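Apart from one protein chain that is not included, each protein chain of the complex appears where it belongs.
Let's look at chain A:
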Amino acid sequence: MVELPTPLKWMLRVIAVGYVGLLVAWPLGMLTKRTFADGLTTLTDALTDSDVVNALQLTARVAVVAVIINLVFGVTISLLLVRYEFPGKRALSALVDLPLAVSPVVVGLALLLVYNGRTGWFGPTLESGGFTVMFATPALVMATCFVALPLVIREVVPTLEEIGDDQEQAARSLGANGPQTFWRITLPSIKWAVVYGVVLSLARSVGEFGAVKVVSGNLSGQTQTATLAVEAKYQGFDQPTAYAIAFLLVLVSIACLVVVAFLRPSSAKK
């Protein structure tokens, strides 16, 4: 490879490190500093606030359910897209990426138009059946599923394409049925891609804000997720609590990144 002259090399290095430092690293450090400005009291105070605890529990519940739904859906769609031919496949393959580019607020509005209890397409019917979607947990789960939908698929599809289906065909010719082939051959070989997709989905699900804000009704203690609590606390002049919740969310996302960074070499370096 062609070596750059040393001054230029240093200039590029300084631009890269400086930009990332000023934009991401330093502000993250400031947040941590503010959280621990009074030692551990901010964090412990926040964790004894029942609103905060409820919000964290709700976020955990919603994120886990959404991740499980997206996992099952994502692996199914990936297998169908890679291993089968059917009309409309190409359109489906492009459409599953759509949630990546749609604004969270638009996602919220879309769900609101279909599932709200008064004028929605399905809302009134569901509500008369005793099933409230909007401004309740099902809406939170749906909004979260929507925004994190493509993440598993985008990880699993390339891996499935790469491993090919020789082993699956061998298993089949030796008499394995569909589920056996899936559990013993396909799943073990896409394991890391699936884990990677799940971790990314988890980070995205925990952090969703805009879509959840539109569909939640933001009832403190009932439909207020952790991210909504950050906003409510900050604007309610309870900034230390906002910093504390934000710090916990940062920890979750950094943990996800670290897991991903460890998995990356084993799965991506082919």
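The working rule: a contact is a pair of C-beta atoms (placed from the backbone, for glycine too) under 8 Å apart; a residue touches a chain by one contact, two chains touch by 3 or more; residues count from 1.
Everything below uses one rule, namely that contacts and distances are computed from a predicted model.
For the chain that does not appear here, its UniProt entry gives the protein name "Sulfate transport system permease protein CysT", which is one of "Sulfate transport system permease protein CysT", "ATP-binding cassette domain-containing protein", "TonB-dependent receptor" or "DsbE family thiol:disulfide interchange protein".
Only one of A:Leu47, A:Val65 or A:Ala110 touches the absent chain when the whole complex is considered: A:Ala110. From the options A:Val82, A:Leu140, A:Ile185 or A:Val198, the residue with contact to the unseen chain in the full assembly is A:Val82.
Along chain A, the points of touch with the absent chain fall at residues 1-2, 4, 9, 12-13, 15-17, 19-20, 23-28, 30-31, 34, 73, 76-77, 79-89, 93-115, 121, 142, 145-146, 149, 151, 154-155, 157-158, 161, 165, 169, 172, 178, 200, 203-204, 206-210, 213-214, 226-228, 230-231, 234-235, 242-243, 246, 249-250, 253-254, 256-258, 260-261, 268.
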